[in-house]
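The structure appears right after this line, and notes come after that.
All protein chains of the complex are present and in place, except for one that has been dropped.
On to subunit A.
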Amino acid sequence: MASLSTPSRVLRSLARELKAIYKQEKLSEVPAYAYLHDQLRSFQVTGEKICRAQHEVEYVARTYLCYLESTRKQEELSNLYRGRGERSIESSAEIVGLKLPKLYSEDLQPKPPQA
């Protein structure tokens, strides 16, 4: 029974990934999903002879799932760590726990005590 449930689990994960790509459409109207569904379903009920082919279909579906998943995750990670231009001198100094000395400015000078 466990082996029967695996293709449907793969199909469900694939459906989730495809849903994230095709946000607007109904999943049953997406040709890629229809194809996958058709392949996985029609091979589930065939006889013993095509059993090897069933594993083959499942294997390909699994590989495609891996492709969609890792493309998405890689994109997410790259976006998360994407460089946002150069750091300022202050923030670079802060990384190593340093502070910049205060710059000289006339306004900040302590006023000489008035007589």
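The rule we apply is simple: a residue touches a chain if its C-beta (ideal position, glycine included) is under 8 Å from a C-beta of that chain, and two chains touch if they have at least 3 such contacts; residues count from 1.
Note that contacts and distances are computed from a predicted model.
A chain of the complex is left out here; the name its UniProt entry carries, from "Brevican core protein", "ATP synthase mitochondrial F1 complex assembly factor 2", "Exoribonuclease phosphorolytic domain-containing protein" or "Ras-related protein Rab7", is "ATP synthase mitochondrial F1 complex assembly factor 2".
Of the options A:28, A:78, A:91 or A:114, the residue whose C-beta touches the omitted chain is A:78.
Of the residues in subunit A, those that touch the hidden partner chain are 18, 21-22, 31-32, 35, 38-39, 42-43, 46, 50, 53, 55-56, 59-60, 62-64, 66-68, 70-71, 73-75, 77-78, 80-81.
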